[in-house]
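What follows is a set of notes on a single structure, which appears directly below.
One chain of protein is taken out of this complex; the other chains stay put.
Here is chain A:
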């Protein structure tokens, strides 16, 4: 398996022979197709991290993530979510599906 990107807590791998990706969450490694990786990206990008600093909007500072058609469930804290956002952004740049984010982000 080839390492695509490594962040503080997570590592994204590509498995050439299986034509898929693996995301190592530390306690658990999850196998993902590109579609599932895109779905994770959507969920992660949809999280408003500012809400974690507002007691009314997110009183506990946790996010519940269901991945791969509800096969896996993760409960992540603010730092872990920030790190996962970083991994997703850089991971997609590394696999060539993202252009320079500074050019494209609205």
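Some observations on this one:
As a convention for this text, contacts are C-beta pairs under 8 Å (C-beta built on N, C-alpha and C of every residue); 3 or more make two chains touch, one makes a residue touch a chain; residues count from 1.
We take it that contacts and distances are computed from a predicted model.
Between the names "Peroxiredoxin family protein", "Ferritin", "Fatty acid desaturase" or "Phosphoribosylformylglycinamidine synthase subunit PurQ", the one given in UniProt for the chain missing from this structure view is "Ferritin".
Shown as candidates are A:35, A:57 or A:75; the residue that touches the absent chain is A:35.
When the full complex is taken into account, the listed residue touching the unshown chain is A:95, out of A:30, A:82 or A:95.
Not every partner is drawn; the one left out touches chain A at residues 2, 14, 16, 19-21, 33-35, 38-39, 41-42, 45, 92, 95-99, 101, 103-106.
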